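Okay, structure first, notes after.
With one protein chain held back, the other chains of the complex are shown just where they sit.
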Amino acid sequence: MAHEVEQEQHFHDPSNVTNPEHASHHIVSPAQYALVFAALLTGTALTVVAANIDLGVLNPIIALGIACTKAIIVILFFMHVKYQSHLIKTTVAAGFFMFLVLITMTLSDYISRAWGLW
Amino acid sequence: MGISPVLWQFLVKWLNASALFPSEASTIAPYMDALYFFLLSITLIGVLLVATLLVVFSVRYRKAVHPVATQIEGSTLLEATWTIIPLGLFLICFVWGALLYFRIYNPPVNSMNIYIVGKQWMWKAEHPGGQHEINALHVPTGQPIQLTMISQDVFHSFSIPAFRIKREVIPGRYSTVWFEATTPGQYHLFCTQYCGTNHSAMIGTITALSPADYKKWTEQSTSGMSLAQNGERLFASMGCNACHSGNAAARGPSLAGVYGSTLRLTNGSQVLVNDAYLRDAILNPSQHVTSGYTPIMPTYQGQISEDGLIDLVEYLKNLNSNERVQQTLTTTQSEQAAPPASGVAKP
Amino acid sequence: MDSAIANPQADHDAAEHEHEHVFVPQHRHHFATEEQQREAGSFGMWLFLLTEIMFFGGLFFAYLLYRNWYYDAFVAASNQLSIPLGASNTAILITSGFFMALAVWAAEVRKKALLVVFLIFTTLFGLAFLGIKYVEYHEKWEKHHIPGASFDASEFINPSAYGLKENPLPPDVAQKTQMFFFLYFAMTGMHALHMIIGIGLLVWLLARAQRGDFTQGYVAPIENFGLYWHFVDIVWLYLFPLLYLINRHPLAH
Partner (left out) sequence: MSAPSPTILKLPDQSSATMPKRNFINAEHGLLSWLLTGDHKRIAILYLISITVFFFIGGAFAGLIRLELLTPQGDLVSSDTYNKLFTMHGIIMVFLFLVPSVPATIGNFLIPMMIGARDLAFPKINLLSWYLYIAAGTIMIASMALGGVDTGWTFTTPLSTHYLNTHVVTTAVAVFIAGFSSIFTGLNFIVTIHRMRCPGMTWFRMPLFVWAHYAASILMVLGTPVLAITLVLVGLERIFGIGVFDPTKGGDPLLFQHLFWFYSHPAVYIMILPGMAVISEVVSTFARKRVFGYTAVAFSSVAIALFGFFVWEHHMFIMGVSNYSALVFSLLTMLVAVPSAIKIFNWCFTLQQGSITFETPMLYAFGFMGLFTIGGLTGVFLGSLGMDIQLTETYFIVAHFHFVMVGGMLMAFLAGVHFWWPKMTGRMYPESLSKLAAVVTFIGFNLTFMPQFILGYLGMPRRYHAYPPEFQVLNVLSTAGATVLGVGYLLPVLYLAWSLKYGAIAGDNPWQATGLEWQTQSPPLTENFPEIPIMDHEAYDYEWLEHKTQHEVTHVG
């Protein structure tokens, strides 16, 4: 692909087509996938074990913590975000940010309802 | 040109009868109007400013006068000006509006309570003295009135434009609003939340009466039973008194004087007993079990109408001793009364 | 967002271009390069996944709200779900995702036979997931735990009659288990619907992979489908603890 990049300089704006939103294409090896796969299965086992121990308020926190870790691993490796451009990383972050906005802003109503007269 | 005198007269009458500004008939109305005029003047100034800019620039820099445009990149100072000034104005609107909002939705302690039940497509008002009204509400002037409102079906909205108040009437939850009428007269009551076919017929008349007239009206229109008396009857017929008898060995807590107190529940939380709590505790009792009691009370969801609930709430509000509860209980037991009318099995 | 760029050569010769296009059949005319097309494709897929996040977001919020409101009912209803089934489904789905990732790799390194095999495994594990889901749904059907007119909460009111050791719930609380089951069906059902759509796409991709479409350097469809499939995995990674696990040890009142 290198020969293309050199030629493209002549007629493509590098800022649009390549840098900085461009990341070189990275092929993840099967060995790495296997490692991720193992990590995910371990996470599943862990979360089931943790659910069987009474940890009080920590139970949901641990369960969701493990779920988040697993999700991040999937996003980074199976979905290649680790090797993607800033643009893709920002996009993924924006998605989760809006999800949090939806939840926290709506909760702000439900939580504070009890404080007032109504 | 001859305009027919009949038509002319009609037009004059028509225009005279039409309204341009709502009457101010409550204590809150002047406050609301002050904010309104403040906002209105901001709007007028803003619109005039934009219009002036457009007109002046259009005249001065039209092509005939100013054939070659001078390119200007922008001006941070100017842009900062028209960022900060509107922001400041909007923040004033925010603070002012918030103060008014809290005023309208926080009733004063000495207010008189009237219950409103909304249903497709009518308003029912229930005075504590037992007066019932449909699509009408009589209130005294010079006295803060708190409305405790609930809907039997969908969202409605209780609006009295002349009093500048409005509040959504919510299914399954009490909402409140208050006002103090100042001028005797008749005012519109509207349902402003779209509620189905006859939404526009869900209107009524608010009659503000002088305190003396109001007293006369209450005497004339009483149904003979106050809400609390209705509630007492319901309390007995539903068999509530069997458990909530106030006896030391009773299965339910004593309810005398419970209104306004703070209860500790079995789940450890502390709650203030108000209308909403009482209603909830009747409908979803197992989520409101007083500490020290077992969750044996059945739910009354779907068995008591909203009116009935209001009667019960009003009864409990005024219940100061268990004397009459026990009296009724003894009478019922000695008569070996037939099962309660509603068919609710006693726990 | 971008570093200022040097003013590109303003006067350039129009004739200069033609030979610079690396022409491949799937390259669409409006993209300057295949690289640009590929990145546009994956960016578009990510944006679509954002909409999916928000789509499930509404359901997740409803779950959060009603779990707090009707904690006891949610605990009782949630404990009806089978952890072994849920956990094995999680493992199955992760395995399916693993094979999908391998399929992307196979396409990248242009190994057609491997790609087809991996896609078949992805599909099979996806189907296995749906099979187990069917078993779980069927059980709920038999117990009348499907929300709606036929819903029956008596098992929660009087668990001993059903041979269960759970604490009985008062009837008004027991009715609220319906809310849990509704959210359970809405969330897992929406997830299963995504799986079914995904399996449909997989079959189509398999046919094309068999033809050798994706092992000549054109891997975008496989890659983008991979993103979708992994996203569906992620949703399940959250559904599993939320619906099956976090209510096992209810807080004492």
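Going by the order they are written in, the chains are A, B and C; count residues from 1 in each one.
In this section, contacts are C-beta pairs under 8 Å (C-beta built on N, C-alpha and C of every residue); 3 or more make two chains touch, one makes a residue touch a chain.
What you see is a predicted model, and the numbers here were worked out from it, not measured in a lab.
Trainee: Report, in label order, the displayed chains that the undisplayed chain touches.
Mentor: A, B, C
Trainee: Where the complex has a chain not shown, which of B:Gln120, B:Ser237 or B:Ser254 is the residue touching it?
Mentor: The single option touching the absent chain is B:Gln120.
Trainee: Out of B:Leu54, B:Ile134, B:Leu272 or B:Ile296, point to the residue that touches the absent chain in the complete complex.
Mentor: B:Leu54
Trainee: Looking at the whole complex, which of B:Leu147, B:Ile170, B:Leu227 or B:Leu319 touches the chain that is not displayed?
Mentor: Counting the whole complex, the residue in contact with the absent chain is B:Ile170.
Trainee: Could you pull out which residues of chain A are in touch with the chain that's been left out?
Mentor: Residues 11-13, 15-17, 21, 87, 94-95, 98, 101-102, 105-106, 108-113, 115-118 of chain A touch the chain absent from view.
Trainee: Touching the hidden chain in the full complex, which residues of chain B are there? Just list them.
Mentor: Where chain B meets the chain not shown: residues 14-15, 17-22, 31-32, 35-36, 39, 42-43, 46-47, 50-51, 53-54, 57-58, 61-63, 66-75, 78-79, 82-83, 86-87, 90-91, 93-94, 96-105, 120, 153-155, 157, 159-162, 164-168, 170-173, 175, 188, 190-201, 203, 301-302.
Trainee: Applying the definition given at the start, please give the residues of chain C touching the unseen chain.
Mentor: 1-2, 4-5, 7-10, 12, 14, 17, 28-32, 36, 39-40, 43-44, 47-48, 50-59, 61-62, 65-66, 69-70, 147-149, 175-176, 178-179, 182-183, 186, 190
By definition in this document, only the chains that are shown with their structure count from here on.
Trainee: How many angstrom lie between the CA centroids of chain A and chain C, rounded to a whole number?
Mentor: 14
Trainee: Using mean C-alpha positions as chain centres, tell me how far chain B is from chain C in Å, no decimals.
Mentor: For chain B versus chain C, the centre distance works out to 45 Å.
Trainee: Quick check: how many Å separate the C-alpha centres of chain A and chain B?
Mentor: It comes to 46 Å between the two C-alpha centres.
Trainee: In chain C, which residues are in touch with two or more of the other chains?
Mentor: None at all.
Trainee: Within their complex, state which residues of chain A touch chain C.
Mentor: Touch residues, chain A against chain C: 1, 4, 7-8, 10-15, 17-22, 25, 27-30, 33-34, 36-37, 40-41, 44, 47-48, 51-57, 59-60, 63-64, 66-67, 70-71, 74-75, 77-79, 84-85, 87-88, 91-92, 94-96, 98-99, 102-103, 106-107, 110.
Trainee: Could you list, by residue number, the parts of chain C that touch chain B in their complex?
Mentor: On the chain C side, the touching residues are 169-173, 253.
Trainee: Applying the document's contact rule, which stretches of chain B touch chain C when the two form their complex?
Mentor: 266-268, 283-287, 295, 298-299, 301
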